[in-house]
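Questions regarding the structure given below will be posed in turn.
A protein chain is absent from this complex, but the other protein chains hold their places.
Per-chain residue numbering starts at 1, and chain names A, B, C and D are given in the order in which the chains are listed.
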Amino acid sequence: MSTGKPLLEINHLHTGFRIKDNYYDAVDDVSLTLEKNEILAIVGESGSGKSTLATTIIGLHNKANTKISGEVLYQDLNLIDLNETLYNRIRGNDIGMIFQDPLSALNPLMTISDQIEEALIYHTKMSAQERKDRVLELLNQVGIPNPARISKQYPHELSGGMRQRVVIAIALSCKPPIIIADEPTTALDVTIQAQILDLLNDLQDETEAGIILITHDLGVVAETADRVAVMYAGEIVEMATAEELFTNPRHPYTRSLLNSIPQSEDLEGESEELHVIQGTVPSLKNLPRTGCRFAPRIPWVPKEAHEANPTLHEILPNHFVRCTCHEHFHFEGEAE
Amino acid sequence: ACQSGGSDTVGSDNGTTNESAVEESGEETAGVIEFDTLKTNDEDSIEGGTLRYALVASSPFQGIFSPEFYEDAYDSELMGFTHESLFSVDENFMLSQDGMATFEFDQEAKTIHITLKDDLKWSDGEPLTTEDVLFSYEVIASPEYTGVRYGADFSNIVGVEDYHTGAADSISGIKIIDDQNITIEYIEVNPSILQSGGGIWGYPMPKHQLESVAIADMAAAPEIRNNPVGAGPFRVKSITAGESVEFEANEYYWKGAPSLDGVIAEVVAPETIVSEMQNGNYDVAKMPTDQYDTYKDSENLTLLGRQELAYTYLGFKLGHWEPAVTDEDGKVTEPAKNVSNPDAKMADPELRKAMAYAIDNNAIATTFYQGLRENAKAMIPPVFADFVNEDIEGFYYDPELAASILDEAGYVDTNEDGFRETPEGEELVINFASMSGGATAEPIAQYYIQEWENIGLKVQLATGRLIEFQAFYDMLEADDEQIDIYQGAWGTGHDPNPTGLYGKDASFNYARYVNDENEAILAKINSEASFDPEYKFEAFREWQQHMFDNVPIIPTLWRSEVFAVNNRVKGYDITYGTTDGWEAVELTSETAY
Amino acid sequence: MEEVASDIKDLDHTDSNLTTLPDTTDDQGAVIGFQVIAREFKKDKLAMFSLGLLITLLIIIFIGSYFFFDQSEVMKVHILNRYTAPGEQYFLGADEGGRDVLGQLFIGARNSIIIGFSVTIVTGIIGIGLGIISGYYGGIIDNIIMRIVDFIMVLPINMIIIVFVSMVKDYNIFTFVAIMSAFSWVGKARIFRSRTLSEANRDYVNASKTLGTSDIKIMFREVMPNLSSLIIVNSTLNFAGNIGIETGLSFLGFGLPQSVPSLGTLIGFATSPDVIENKTWVWLPASLLILVLMLSINYVGQALQRVADSKQRLG
Amino acid sequence: MNISILKGRLSNLSFMQIKDLKVHYPIRSGFWNRVTDHVYAVDGINLEIEEGKTYGLVGESGSGKSTIGKSIIGLERITSGKVFYEGEDVTNKARKRTSDYNRNVQMIFQDSMSSLNPRKRVIDIISEPLDNFERLSPNETKKRVMELLDIVNMPEDALYKYAHEFSGGQRQRIGVARAVATNPKLIIADEPVSALDLSVQAQVLNFMKRIQEEYNVSYLFISHDLGVVKHMCDDLAIMYRGRFVEYGNKKDIYNNPQHIYTKRLLSAIPTIDPINREKHKADRIAVEKEYNMNQEKFYNEDGRVYDLSPLTDTHKAAIKVHANAVKEGE
Partner (left out) sequence: MWKTILRRVLLMIPQIIILSLFVFLMASAMPGDPFTGLITPDMDPATIERLREAAGLNNPWYIRYWDWIVNAIQGDFGKSFTYKIPVSEVIGQRVGNTIWLSIVSLVFTYLLAIPLGMFAGRYNGSWGDKAISFYNYFSFAIPTFVFALLLIWIFGFNLGWFPTRGTVQTGVAPGTFAYVWSRIYHLILPALSYALLATTSTIQYLRTGVIDAKQEDYVKTARSKGVPENKVYNKHIFRNSILPIASFIGYDITGLIGGSIFIERIFSFPGMGRLFIDSLLARDYSVITALILLFGLTALFGTLLSDIIMSIVDPRIRIE
């Protein structure tokens, strides 16, 4: 899959938030790459740093409250060193972002066309008319019926699915080579979710963009992603192609996650208890920072099984797993 | 005029300080501070020039430029430039023969014969004739008349009553002889009639201009509001409603065109007038007296001053007003009158006297008014020098005397509460009503209460606080039970005759003081014998003595008014009875100092 | 009289949803009541200082005004001492009646604080209560209350006050508070109504209904605590504003009787450039005192607001 | 058409019946703001609830699922139709807040954050129904709250914390604890897990099941996640525009969907089967196509769903052929 230079390369990225006087890394030494025409899914528990990773890439953090280090390489530029003006050229133009909640992601006081047009104003030299045309084209592209009318409407007049399409249209407006979609379908119901995912797929066929898809719905991942990175507590704990990950999950967290999906039920009898990961999600401040971060939640796995400083191991080509504990992991009660 | 409270500054904007148009005459009188009344100037005057006049007021003027219709003192102040009476007055405000017209009064025939001088012209160049004089009477006496001037003075003219009710088409008592001569016949005459403002209406009305205006609409007519025609030294050039008036010289003025090219009069708030004057923004202003300290030493200004025709007093409620009694046909069988109440709380003159001796008005005059007021000895301001009874020493501050008077009269503290009881041994709580207005009103009222307390009288503020103007007079008129003593002020106008304020029938006699002796003296004052000045003066003096002895009211303060005049002004004269008005004023420099 | 008439637009304040993130788990465990307050103030030096200052001022003012100054004594006119400059005789000078400004400052501050406090409390109870009822029930009740509010808003308050002042026999602090409160609750009612409207849409209200809690309880035990930061902000601002509430009325001559001094009447002496420029001792101390009181009330209020809203706490 | 209700009454299994429930919201317009039209949020729903069973309510957003739940529990005014609880008509009664019905029907809300009063501590939140329905001394209340916390597997020190100090899953468990505090017979759960992440969702679902086993409560489980519904429910109702398009037990719906809308919904569920991704997509698109083509067969001229007609004992679908036959039921 990887031929030549990746589209986006992230090396040892740290993003720390300030809580009172200290910085706590929500993204903790993450390295990954995104290729052209690829959908890289990032899954993980709530609070594991997925959104933070995304917003770091696109540079939405307030410098006063965050500390960012590492590299986000795009076209030989380390994005995190860019000043605001330069970053503004990248944002929207080279990286498009799709947010989770389609209502709050749109400015309630601006018409749809104004909002889509905005990126074009700052990144292209199009005339007003050209921009208008482009807006209609985009709306058409994301499958909105009657774009001419919709473009003059306000967000609250559209249904959730339509709004999400508008958000996608905004992200696509400048045909960015990279698209980051942070839970683009969580707020939608399944039929619309399916449509949106198809739409992303179709668009990719067209623009060959690299897409980072953040979600916690493994079904969505299974249906769309090429590669999957699993995050836990700010770190990537497993990374593999979708097929590989679903057929051969290795990290205890990944396995637990897959296990807690309610699906393989027998329709007749009583459905069995779902798998639950012990313990609770630690807060950013209380994240374990040394050793295997997942260890506290699988206490039955002996300490020796964990690495002292867990690293990613490439156990199969393109299949990376953090910490050796995966070799010793078994579900509680299960025989080793 | 009745001034509010004890002061005439910040709060006196009740629109009620209705002094009649001031004509200058009279005599320089002694105040605590001596002021010049004439602005002299050694420098040479310039040709023409425009004088800037500050109309010190906290609200806009109303803009009714007609002596027949105006009510607002500010309008009157402005009409000083444009309107002039037919008659001049002397230092006692008696009509004199130096004005636009001369007159002969026939006491027997009860008529006055008025002769206009030659070639009088209105400010628009039209001739001023006896038609205009008659016209003013016809307007005021008309049933359609909306103003406030119609009253006993007019119904006293033969035929006016009929004209007023519509029974007659013309006023039979007024006869035009020719363009310059006219006679007016009265039903009754008393000495006041020859006093300025005492019964002979002095302002002609430009018939040629106003004839076509319905009398009912006159007060609102643009002829009066925007383009008034008068016989004064200036005429209106432009008006910005409520805030300023631009005057230009009236070349038709009977004494010849004035020296100035024009005058700009603008409303200035009392809060800022001192700064305005000190900055040389205005040439002349009547200054707020309570800020005297702050401008008295201004180098670019000369201060002129004179006594006001007014006094402040403390009145005692001694009775009540009895409305007229009518029979079934609505005919008045018993006219309304004041009835004294021998059992009133303040009925004992000794008590009143004691209260008068307990207060130090001189201290108030010098501290609160920085010498611009003085302890009043009587109800006749010293301006009316001939009327004043020099023998009355007035009340002065003597708390021991006050206490001993009370002791003698039987007001002693019987129950050891620190306050005196009535001779009957009942508790005595005196309610004192005072009007709000101005920063000084409250401390003065407070001061009086304190001093009375010092001689053992328990006095409290009626209603617990100062009372707003309207409410105050409402309560006074209604003889409100809450009031035993009140502080008020009267302007005397040009006629010091006290009948309208202290007579039995006078509804303004808020003290409700009725007394046979008093009635007798008042009758003397109003008798025909009193056309003899000496008799009149004597009667006035007798009355002053009577009032001093009986103390129905305690006169407290006589006032002075102060005018600030920029040093470039020459010839500005505020002397009472002067014949020099605005026409005589000149400037000595193009710009103010 | 606009300071009186247009009720000081109550300043709404939306608590910023800085931390709606799920996990701010309190690692120090449960902290209750007074400790929270203490901790919050410890974290905020300015609030701490303000609180100290405020308490000191209040103590000084109340002790001073009750034990060291006698109202009738202070309000005695000494005409010879008119406008005495600050010095040995009068520490802060004297006013135009020769009355001690220092004493008036003490008694005036006490009166003003009592007035400000009472008006705030009274309008708070009426305004917040009706606002919540109106917003919670909606429908016809809301309609009636809001029409009343609308009506009061168009009433000529100046006129009513003047009529009132000239008619009422005994015009004192109590009646003053009553008349001021009668009109200034409406602004609060509006603000609290709209906040309640949005609050009442939240599921915890629904939850309480399904859990059998009565409407009264829901309104005042469930919804109201959630408006507490608004209540605090609004009340502190109001309190601060109400301290000088009668200044404008005094200027027009309809303030409290001068025998009842207040900070407003002291400031109201500044009606001429002369007093402003040359007799600063009369009005400046009162103005400064108001400013200091307002600022410290505000900073304390901000800290209290954080106490009330556990999400905003600093520590 | 009320066969099932009759049957329910006869067998006396169902303790609650919902009959022809309609909730219409007025649309106002015109000069005097008169009601000119209605939103038919719920438009003729029949449902009966038996003890210990879980009823799933699925459908797209805006189809009226929440409205049903809210109108049953009394948060929404019922326009017409009846709700019977143990034989008693409890429709729209200005029910005393502390009535038996209120006590026995409880609700879990979707947004755990907004359904817990942010200014109250956990102990006060959970003891709210206890205070209202049971007279317990403060000590007893505390004991009971601790028991409840224990049931939902929360530590004791949670007692004095505020809602925002918990994770979403924990909060939802607090909501569950509160709902079961009075031992209700029916709990209406409006999307109780759709805001939660997978493993937390599993936790909450497990608790709900466990509680059901322990107390034999019934659930009305509202969700648009068919996977979750499949895991939880015995009977399912598929909703579309305020009406049921299909009703039946799990097997009926998943194995033998009759209404085209049900089919469409089922096909849109993402499957964890990356290898057959393309095939699945193709299937879904095929169903979608069919749906678009055959719409008019399944909805009447106004786009309204037909009445349900029984296919088997347990399975009903809103299909035209049958709809005509049962028409007079209305």
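Just so we're on the same page, a contact is a pair of C-beta atoms (placed from the backbone, for glycine too) under 8 Å apart; a residue touches a chain by one contact, two chains touch by 3 or more.
Here the structure is a predicted model, which means the values were calculated and not measured.
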Residue touching the undisplayed chain, where the options are B:Phe87, B:Phe103 or B:Tyr150: B:Tyr150
For a quick check of understanding: of B:Glu271, B:Glu374 or B:Glu586, which residue touches the chain that isn't displayed? B:Glu271
Out of A:Lys5, A:Arg89 or A:Arg289, which residue would touch the omitted chain in the full complex? A:Arg89
Of B:Glu251, B:Asp474, B:Asp532 or B:Asp549, the residue touching the omitted chain is B:Asp474
Contacts of chain A with the absent chain, listed as residue ranges: 55, 58, 60, 84-85, 87-93, 95-97, 99, 101, 104-110, 115, 118-119, 122-123, 154, 156-157, 167, 170-171, 173
When the complex is taken as a whole, what residues of chain C touch the one chain not shown? 1-3, 5-6, 8-9, 11-14, 16-18, 150-151, 153-156, 158-160, 162-163, 166-167, 237, 240-241, 244, 247-248, 251-252, 267-268, 270-273, 276-277, 283, 287, 290-291, 294-295, 298
On chain B, residues whose C-beta touches the chain left out of the figure: 1-2, 13-16, 18, 20, 57-60, 62-64, 69, 71-72, 146, 148-153, 197, 219-220, 225, 237-238, 240-246, 264, 266-269, 271-272, 275-276, 279, 281, 468-471, 473-475, 477, 490-493, 495, 500-501, 506-508
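By definition in this document, only the chains that are shown with their structure count from here on.
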Rounded to a whole Å, what is the gap between the Cα centroids of chain C and chain D? 48
Could you tell me which residues belong to chain B and also touch two or more other chains? none
Chain A touches at least 2 other chains through residues 46-47, 281
Touching residues on chain C, where the partner in the complex is chain B: 75-77, 79-80, 82, 96-99, 162, 165-167, 169-172, 253-254, 256-259, 269, 271-274, 278
Residue ranges of chain A in contact with chain D within the complex: 45-47, 159-160, 188-194, 197-198, 216-220, 222-225, 242-243, 246-247, 256-258, 260-263, 265, 267-268, 271, 273-277, 280-281
Which of the residues in chain D come into contact with chain C in the complex? 70, 73-75, 97-99, 102-103, 105-107, 109-111, 113-121, 128-129, 132-133, 157, 159-162, 164-168, 171, 175, 178
